[in-house]
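Notes to accompany the following structure.
One protein chain is absent from this view; the other protein chains keep their places.
Order as written gives the chain letters A and B; numbering starts at 1 within each chain.
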Amino acid sequence: MSQEQRTLHGHPFFHDLEPRHLALVAGCAHEVSFSAGDYLAREGHPADHFFLLLSGGVRMETSAPPLGVLGILSAGAGEVLGFNWIYPPYKWSFDYRATVDTRAFQMDGRCLRGEFAQDHELGYQLMTRFSAVLGRNLDATHLQILELIHEHGTR
Amino acid sequence: MIREHQHFFLAGEELPRLVEAVAAHGYRIAAHKLVDGNPVLSRIADAGDMPRGLVDARGPGTYEVRHAGGGAWFGITLGQDSWKRVLLPPDEELLAFSRQGKGFAVEPRSGQPGAPWAFVGMRPCDVAALARLDQVLLGGPYPDASYARRRPGLLVVAVECSAPGGTCFCAAAGAGPGLDDGYDLALNEVEGEGRHFFTVRPGSSRGREIIAGLDLGAASVEQAGLAREAVESARIAMAAKPGIAGLAPVLSAAHDHPHWQEVALRCLACGNCTMVCPTCFCHDLADSETLDGLHASRRRRWSSCFMEEFSYIHGGCIRSSVAARYRQWCSHKLAHWVKQFGVLGCVGCGRCVSFCPVGIDIAEEANAIANNPNLPGSNVGGTK
Partner (left out) sequence: MVITKKRREIEGIHTFWLEPRDGGEFHFDPGQFNMLYVFGAGEVPISISGDPGKPGRLVHTVRAVGKATQRLCALKTGESLGVRGPFGSAWPMAQLEGKNIVFVTSGLGLAPLRPAVYWLLNHRQRYGKATLIYGARNPRRLLYVDELRKWRGRFDLRVELAVGSADPTWDGNIGVVTSLVSKTFVEPGNTVALICSSERMMRAMVEQLNQAGLNDGDIYLSLERSIKCGLGLCGHCQLGPTFICKDGPVYRYDQVKGLLAQREL
């Protein structure tokens, strides 16, 4: 197992992935680092990758006049960021910005989609993981909406 | 020497003497009095105010007073009032507040305890209901002050039942038709076939004192036997009624039972059942102030779990569907009450059945669930 594969295997998202699949995804991964304040992705830009955070912290944010720039989700080591590479039009829906110095694997979406076409089992393994992350995010979002409704005191 | 449970004989026409004796011991007398043709619990001057020769005909959603002929004093089993109307009035001022500088003073009201009450003609179900209210309102660490002022002096002149009404199920509730305790005087009225008399037995020292002043003879074995047989026949008359004891486990596990929805299709959520129920104790505390802002008042008013606002907390009401409200009431009476106080919250008086505009029968509804506990759940809620 290469150093890269070991690091990937250490990330919770790929934790129990089979070695042959790990080798395939490693071929689509390269490590990147960002300084505090750097953007990992910009709203509207092509989304042909996602990030597995290894250290540091990233904030999903957007400009929402007149509220200004608003952070709406934060993520740290062990988390996965970015879903827009999965579905057309393959564009980022939000900005992602490093709040501190951050290291991550950038996973090439086109490369992965190519591997999925060859190996549906790999596609299944990854999509199952992405579905779980998306589902949890969606649950959390619905709870937040509920809190807002509570605060407003009306149904 | 007068012994407890000894049966005395009182001729039918001599009831006024008993009532006079009670009054002479300093009690205010409350009994049924006809108001617009209906028996209403009222303060009476003497037995002359009591209706005679009448019976109540009761069915689901119906109540009617009829002439029976004869001179029975207690032919009417129940009216719509229960005695909680006197001990826990539907609307009473509890506290008065008045401004004093930047603060205010508080003055407890309902503080003038008049003469103690004697309840004449209480039925065994209502005697049982009194014990339930005592438990709820006096049994905890914080007794209800207003109830506690009225309750202790109360003299219970009860009448055992010989002819249950059509909606009575006290036997199923273990609350009648006879009396074991909770009374100062227990009467049995035997009337018909040329006879009219009472057997009277004291259940307390106060009861014995009153009897002592009347100089009554002992009832004969035959007279006591006739009185006992009448109570037994009442028990038999109710034997076909569905049981309500022991339903706590099944009702507690039946939150989602589709039958609650079915009842909600009929239930009007009017709250009549809770108003006439002798054990329903729920109430609101309503605060108000005078326009000049100098005086304020807190009143207690009966309230009902059938009202949507009963369960209001900021943001909304907990039990917004009628199904949930009926479930609350029925489950409280027959299940939760048992966990809270160790007894059923229902005494089987049947008032809720008679005075329900659509004749919903708590025992039948509970048994509809108990007889079919495993129907697939349909969530309570959603349908108003």
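Quick notes on this one:
Here, contacts are C-beta pairs under 8 Å (C-beta built on N, C-alpha and C of every residue); 3 or more make two chains touch, one makes a residue touch a chain.
Keep in mind that this is a model prediction, so the values were computed, not measured.
Shown as candidates are B:81, B:126, B:144 or B:361; the residue that touches the absent chain is B:144.
The hidden chain makes contact, of the residues B:173, B:230, B:244 or B:305, with B:305. From the set B:281, B:306 or B:355, the residue in touch with the chain omitted from the display is B:281, counting the whole complex.
Within the complete assembly, residues 97, 99, 102-104, 106, 136-137, 140, 142, 144, 252, 255-256, 281-290, 293, 296, 298, 303, 305, 310-315, 318-321, 323-324, 328, 331-332, 335-336, 339-340, 379-381 of subunit B touch the chain that is not shown. Even with one chain removed from view, subunit A keeps its contact list with that chain: residues 59-61, 68-74, 76, 99, 136, 139-141, 143-144, 146-148, 150-151, 153.
Assume only the chains that are shown with their structure count from here on.
Subunit A and subunit B have CA centres that are 67 Å apart.
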